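A protein chain is absent from this complex, but the other protein chains hold their places.
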Amino acid sequence: MVPLWFYLIVAAALFSMGTFGVLSRRNGVAVLMSVELMLNAVNINLVAFWRYLTPEKINGMAFAAFVFVVAAAEAAVGLAIIISVYRNRHSVIPEEADTLRG
Amino acid sequence: MQFFTDPNFQPWLIPLGPLLAFIIITLATNRAKLAPSGDMVYGGFRPPYGNMPVPVATPWSRFLSISVGLGGIIMSLLVSWSVVFRAIGDHDFGTSVVFGNSTDWLANGTQMLRVGVLVDPLNAVMLFMVPIVVLCIFIYSIGYMANDPRQSRFFALISLFAGAMLTLCVSDNLLFLFVGWEVMGLCSYLLIGFWFEKESAYKAAIKAFTTTRVADVIMLLGIVYLYHITGTLNFREIMYANNGALLEVLGNTPAILFGSFGFSAASLIGVFLIIGTIGKSAQFPLHVWLPDAMQGPTPVSAMIHAAAMVSAGIYAIIRMYPVFVGAGAFAADPHHGLFTQPLMLMALVGAFTALFAATMAVAQNDVKAVLAYSTISQLGFMMAALGIGAYVAATFHLITHAFFKALLFLSSGSVIHAMEHGEHHVHEHGHGHDGGGGHGTAAAATVHEHGAQDHSETHDAHAGHDAHGHGEEHAAHDEHAFDPQDMMNMGGLRNKIPVTFYAFMIGGFSLAGFPLITAGFWSKDEILADAWLGATEGFGPHAFVFVMLAVAAFLTAFYTMRQLCLTFFGEARTEEAAHAGLGGPNNIISQTMQLPLIILSFFAIFAGFVGVPKDFPILGSIFSSGGSFFFHLVERSVVPLGNIAPQHPAFNIFPVLVSFAVALGGLYLGWVMYGRKPLKAGEPDPLIDILGSSLHTTLKNRYYMDDLYTMLFVKPSQAIANFINVFIDKGLIDSILHGIARLAVWIGDFIKVLNLWLIYGVGDGIPRGIYRAGGWLRRTQSGRIQQYLLAVLIVAVLIGLVLAVTSGALAAPR
Partner (left out) sequence: MEITIITIAFIVFSLISLVGAYGVVTCHNLFRGTIWLMVSLFGAAGMFVLLSAPFLAAVQVLVYIGAIAILFTFAVMLTRSVSNLKTRFNRLNINIAAAVALFALLVVGIIAPVFISNPNLQQPISTVTRTTIDLGESFGSGNSFALPFEVASLLLTATMIGAIVIARETDDEV
């Protein structure tokens, strides 16, 4: 077995890359994909901690399952919104959605 | 009703008529319609005004104004004659009975100033003369001013003039008299300048007014001083109350000024009042206004110089005569050679003026100018008479002079009318500007203005002449220097205007003092007789007066004959004179102009017979069997104070012979020079050769007195006015105002800059700064999610860093 911190560093890397994608991608769908990456990294973190620290409890795994659910729901709704926005504005670029600009 | 029949109250009504007429005409009946000035009704008056509409009195307005004016003066005539005849009928009139009435007027502290009317014998004769002469002048004006566009206004003004004169005549105190005096001065200004567009006319009006005004101020000083000493201005109170107690006071008080030279208060007051008369009655040195007063219409000249204004001066002196005589230690007794200063002044000034004016009259060529100088001369006669104590003779001369001088003036107006008719003829019949031949050397530019003005006002008077383009005709007249008033252009008018000729002759002979049958002879003879009486007793002033007046009478006769011959005898010297005429006897205008001439001629002849001295051979017993009527009447107006009681000198043939001699001699000389061989066209005046042309020119230019006054008074006044205008008005006052204006503007600009800085800079600057700051901060709110997230991440990283450091995790060795 590898030390815990291997998993943590991988998850941190995935999370950072996901953050980079969220901040910098010009396409809305790409942003959401990066968000999925981040959620994935979080999941890895959770499961790693469960396995190494409290494997006798089920909480860690259950919580990870729920994270799955929420991530799925969020992806679905996010994409629905993007499609709706696309229909109205014919553009999914977040940089162009600045009507709340002030 | 008793008010209207009581002779004490009736004098109030005498001036009321004309004054009411003035008010009514001015306010109601003076209506004019606008007509273009090129139109015939305007008659080509000066200036032509382009074709601008000018007001011309409507025919109805003329009719009403004439009616109202005539009504006023006729009412005055009726009332005054009723008072006069009632007064004459009363035997005691003058000594114990006079008509009078007074009423309170102004409260003056505890005293009450009263104003009232008085009729005593002196008044009575004035009230007899003035209304009838003025009425004649009014009737004459109907015709003379018939084509003037401002005829209604003329009637209003002469009504005012008549009202003022009558006020002066009936007043019972000096103040009321002065009121009438001043109103007449005003009317003289308005009437002399009646044709005010003419420069010479308005200048003459100003000259008349200012000259008499100078004298009036001094007269007012005299009145004030009199009031100061006596506390009253009422004639009878001053002179007769308490047996002349006030006169004693006046006579004994040394005067405020010159008291150390022996002037009593009475003398000083007298001198001041005389100075007033010198101005009003045009004596030397204030005579300069009277010849220029010829600029007014002829009826005005008649009124001013005959009936009204100049008579007022003499009347005022006679009124105040006891004051001049004085009382007490300095009382005068002219019949015994004692003179007070006023009397001496009057004698000297009067006699000098009489001769002075007569010399100027012989060299004049304008028919009205000769008459003007003769007026000055005759007034000198009256003043000299007053100076030597012959106040009754002076009054007599005043009355007769009014009649024949008015007659002469109105006749001369007729002559001028006729000459203009002739000129009109000449132009109409295409003779062109042919009057050049007859201009003579004397038709100088000095009288050019007369010509142009008199032209225009009578051109439409000629019946039977159709309308012409008068405008352009008159434009032509301007270049044509024909003067209808110049006697050198006349000649031979005797056959053209016979009625005028006879009237003029009667008036002229009366003026000259043609023996026995003219009124002028009797009055002039009285004066000379009184002067001679004193001269025989060896008194210097009397002799001086006698000699001067005799010479003046000679010259008077001479220039009168000269005038008659030049105007009426011989051949017509110009085309215009050849065609002169008044339009025939059926012309209504000429009838209204000739009727007064006839009336006045009657008086000029017969008015003298009331004053024939008792002792005159033959005629005395016919006319004045009970003593000369006039004498008895007038001498009662001044209660004898002993020393001035007029004496009835025993008849002395010498002054009568002198009167005969001077009158006939002068007339004969004039006939010889001008009548026997009447002047032909182009011949110069023979007088020029006799006197020498330099002397003649000096006489013609009035001894250059006008130029002297101009240099002494007019030019310095103008220079001072100019100086004040430039340096004080414009330089000082205007510069102060401009300075204030500039200061205000500067303050405004300063505040504007302040506002700009304060409000724009600070007040607006703060919001602007906030705006800019807000704008700068706004950039953080771009509406872009990713930017927000980036910001969140950076801050979170920083916080994490801080926490990591502070928790020691970073610092812990690994």
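Should a chain be cited, it is by its letter among A and B, assigned in written order, with residues numbered from 1 in that chain.
As a working rule, a contact is a pair of C-beta atoms (placed from the backbone, for glycine too) under 8 Å apart; a residue touches a chain by one contact, two chains touch by 3 or more.
Given the structure is predicted, the values throughout are model-derived calculations rather than measurements.
Asks: Hey, which chain A residues sit against the chain that's not shown?
Replies: 1-10, 12-21, 23-30, 32-34, 36-37, 40, 43-44, 47-48, 50-58, 61-62, 64-66, 68-73, 75-77, 79-84, 86-87, 92, 95
Asks: Which chain B residues would touch the chain omitted from the figure, given the whole complex?
Replies: Looking at chain B, the ones touching the missing chain are residues 786-787, 790, 793-794, 797, 800-801, 803-804, 809-810, 812, 814.
FYI, only the chains that are shown with their structure count from here on.
Asks: Distance from the CA centroid of chain A to that of chain B, rounded to the nearest Å?
Replies: Taking the average C-alpha coordinate of chain A and of chain B, the gap between them is 124 Å.
Asks: Applying the document's contact rule, which stretches of chain A touch chain B when the two form their complex?
Replies: 19, 22-24, 31, 94-95, 97-102
Asks: Could you list, by residue number, the parts of chain B that touch chain A in their complex?
Replies: For chain B paired with chain A, touching residues are 778, 781-786, 789-790, 793.
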